[in-house]
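Quick one: this structure, given as structure tokens, is what I'll be asking you about.
In this view, the complex is presented without one of its protein chains, the others remaining in place.
Let's look at chain A:
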Amino acid sequence: MTYQEKKSIVSIVAAILITGLYSAFKYAHYPAEELDAEALYHYWGAFVLVLLLVSILAHIVISIVFNIVFRVTTREKEPGFADELDKLIELKSNRNGFFVFILGFLLAMVSLVLNKPISNMFIILITAGFLSDITGSATKLYHYRKGV
């Protein structure tokens, strides 16, 4: 298995773990009482911002650890640059990831139009962000294994 394939698998696992653990943590701390609109927006705003921050930091740490483990176990250096194949696969993974997020964004707007609770819109948006991340990494994995 190549460096890029392993990296894509690590990205998928990391995304699932980070989002899963953080969501479980926030779910446990969800206020039991009914929130007014202002508190609700504050809760979800903080949820998204902290998730973004935690996600970026965790991805950096996981990437560093992965590179160290890769070097130690395979005695091979990770590719130091992105060539034309890497760039093509990156473009395809971005396209698929964005497509999933746009779909989620539209669904979130539909939930507003249908007068569903505001929490639904945020949950759909967060899920779309998560699925878009997974789709991007899965697309990379697919193309590195099967070709472009």
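By definition in this document, a contact is a pair of C-beta atoms (placed from the backbone, for glycine too) under 8 Å apart; a residue touches a chain by one contact, two chains touch by 3 or more; residues count from 1.
One rule holds for everything that comes next: contacts and distances are computed from a predicted model.
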Protein name (UniProt record) of the chain left out of view, among "Ferredoxin--NADP reductase", "Quinol oxidase subunit 2", "GMC family oxidoreductase" or "Transcriptional regulator": "Transcriptional regulator"
Interface with the unshown chain - residue positions in chain A: 2-4, 79, 81, 83-86, 142-144, 146-148
